[in-house]
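I'd like to ask you about the structure that follows.
For this view, one protein chain was removed and the others were kept in their places.
Order as written gives the chain letters A and B; numbering starts at 1 within each chain.
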Amino acid sequence: MHSLSVIMRAINGLNRLIGGIFSWLSVAIVVVCFWVVIERYFFGNTRLWMQDLYPWLSGVMFTAVAGYALLNNDHVRVDIFYRPTSSRNKAWMDLIGVLVFLLPFTYVVAIYCYTFVARSWGLREGSANPGGAEGLFLVKGFILVFAATLALQGISMLIRSILILRGREDLVPHDYRYETLMG
Amino acid sequence: MDLTLIGEIMAGAMFLGVIGMLMLGFPVAFTLAGTSIIFGLIGLSLGVFDFSNMAALAGRYTGYMTNEVLVAVPLFIFMGVMLERSNIAEQLLTTMGKLFGNMRGGLGISVIIVGALLAASTGVVGATVVTMGLISLPAMIKAGYDPKLACGTISASGTLGQIIPPSTVLIFMGDMIAGMHSQAQMQMGNFAPSAVSVGDLFAGAFFPGLLLVGIYIAYMLFMAVVRPESCPATPVPEDERKDLPREIIVALVPPLLLIIAVLGSILGGIATPTEASSVGAVGATLLATLRGKMSFAILKHTAHATAKITSMVFVILFGASVFSVVFRQMGGDDLVHEFLSNIPGGAMGAMIAVMIVMFVLGFILDTFEIIFIVLPITAPTLLLLGVDPIWLGVMIGVNLQTSFLTPPFGFALFYLRGVAPASVSTGMIYRGAVPFVILQIIAIVLLFIFPGIVTWLPDQLY
Partner (left out) sequence: QGNITWRMVTTWPRNFPGLGVGAQRLADRITTASGGRLTVEVYSAGELVPPLQSLDAVIDGTAEMSHGAAYYWQNKSVALSFFTGVPFGMTSREMASWVRYMGGQELWDEVYDQFGVQGFLSGDTGTQTGGWFKNEITGLSDLQGLRFRTPGLGGQVWQALGVSVTNMAAGEIFQSLQSGTLDAAEFVGPYNDLALGFYQVCNHYYTSSFVEPGLATELVVDKAKYQALPDDLQAIIRDVSQAEYDQVASDFYANDPRALNTLVNEHGVTLHNAFPDDVVEAAAGAAKEIIGGILNSDDDLTRRVARSFIDSMNLTRTRTEATDLTYALARQRYLDYSDL
């Protein structure tokens, strides 16, 4: 049980780290997009690479932090039955959800998008727009980052469910317990 | 049985299956995707689904990750979170409360007006309800308001953000409807369709937003006359009234300038919504700085909240893409097309059917899920039948605004529950929403009968 808890905490730490870093891209999006507007309206100038950059930053941001958002229970649920129920029942629902919905989803994304992403990396693919930004392959790579961070967080949720169902909620960090997350 | 029929039955079953599975309470995005994969596997065994179609996800996801129009979503979210942190709402609520306090229903009207102002400066619903619930609800109850009326006013006004531009919901709908509209037009042989954009949808939603504000205020005045005890006046002491004009200017002018800069440049056709949203985000940051609210912690909070909310919305879109790949391949789109085309009453009959389905789904689902699932399968047919694309988007926007207010799963009600004092029961919050849901339906009917309320402004602009 203790080793499971260690794995869970490690995954949470990883997603917290990724989320903490990539959240800052939102500020970068503001800055780059605003600068493009300033250049366009005040200097009559555009740089094609910058026009690519801010949508890409947005794409990277929302894929990279998906696992972090799951860690914080920020992905919306239809919680008519889920919210009022006991922690044990929540643990069961999450256990089933991760196994039946989340992991198959991340598996399908990873398997069916892998060759697409790998090819893009092989070509060091840049913008489809000549004169556009380099590094589209990095953006596409985040489809796999998305699948991986979500799958990991799913495993962390599985462990949480197992710990709670085995009566070892004490091994779940406070900020990862249902009563904390459900506010 | 032939494969087309099997496929269509499977597609129909999948739609209902998804709705059922969502009740388990697992995050919507993954439930959508996971259930669709299960139905895909069943479809595979019946010979009506080919898993190689799943490779289409890579292209679709890349499309969303590089979409210039959709960048307005994080930018408007950033703007909204930043404004929320600069305590503009608090200041507005206090000053407006003083301004209208002397009349019956005045506090309620001030909540509605502040709700509308905040709606015009932010793209998301949520924070507004919380802020108004924290500040105005105790004030209204202290003044002797009927808690049900107070709660209803706050939850309804807090959801105006969805329909009064800028609105993230309208951005997604604008992006989706634009593509479907040009496809539908070309399919009908019109290769010069008037393009539809997010900006058009914003323009189309402007007057319906004002209409809702007007209806809410009219209702409040009506209550003040019919049941004066439900919304008593809160006289403001003379010494507090002296400073009021200055307070109003200080509270109102900065957000108004921001609203005019952002909305004005979009509606005036000067800037695209994405461009304007970046100006809005910078403007909100500037405003927070001027008000002395800026700090590293605030910036960090804004960055984190923006990233998480954006991710939450886009991940639903990712999950809904799996649904759409499976649903289309199994012939579900054709099924919906046939069904809608054969409804008596032509375009209007089909429109009413779609609106009712969305309204009903609104009881259990929230706006984004409904749009990402239902819009792609119904809108192409509605547009082919001749429904105006801007009107369609705005009608859906107003319709789904009620999903925030309808029990058992209404976001605004949840948010309010989270911050309401213990003396206010959940039942009061739920019952308080009922009149506003009815007002919402009245608005939908008005927009249905007088589509010009929606289409007039976009027509004038271009």
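The working rule: contacts are C-beta pairs under 8 Å (C-beta built on N, C-alpha and C of every residue); 3 or more make two chains touch, one makes a residue touch a chain.
The shown structure was predicted, so the numbers you read here are calculated from the model rather than taken from an experiment.
Asker: Of the residues B:Ser36, B:Thr62 or B:Thr128, which one touches the chain left out of the display?
Answerer: B:Thr62
Asker: Looking at the full complex, which residue from A:Tyr82, A:Phe101 or A:Phe116 touches the chain that isn't shown here?
Answerer: Final answer for the missing-chain contact: A:Phe116.
Asker: Just name the one of B:Gly20, B:Gly47 or B:Gly179 that touches the chain not displayed here.
Answerer: Here the residue in touch with the unshown chain is B:Gly179.
Asker: May I ask which residue of A:Leu17, A:Leu48, A:Ile96 or A:Leu181 touches the chain that does not appear here?
Answerer: A:Leu48
Asker: In the complete complex, the non-displayed chain touches which residues of chain B?
Answerer: 52-53, 55-56, 58-60, 62-63, 68, 178-179, 181-183, 186-187, 189, 191-195, 197, 199-200, 269-272, 328, 462
Asker: Which residues does chain A use to touch the chain missing from this display?
Answerer: Residue positions of chain A that touch the missing chain: 40, 43-46, 48, 51, 112, 115-116, 119, 123, 125-131, 136.
Here is the rule we go by: only the chains that are shown with their structure count from here on.
Asker: Using Cα averages as centroids, what's the distance between chain A and chain B in whole Å?
Answerer: Whole-Å distance between the two chain centres: 24.
Asker: In their shared complex, at which residues does chain A touch chain B?
Answerer: By the definition above, chain A touches chain B via 19-20, 22-27, 29-30, 33-34, 36-37, 40-41, 51-52, 54-56, 58-63, 65-66, 68-70, 72, 74-83, 90, 93-94, 96-98, 100-102, 104-105, 108-109, 111-113, 115-117, 136, 139-140, 142-143, 146, 150, 183.
Asker: Once bound in the complex, which stretches of chain B touch chain A?
Answerer: 21-31, 33-35, 37-38, 51, 54-55, 57-59, 61-62, 64-68, 70-71, 73-75, 78, 271, 274-275, 277-279, 281-282, 285, 299-300, 302-304, 306-316, 318-319, 322, 364-366, 368-369, 408-409, 418
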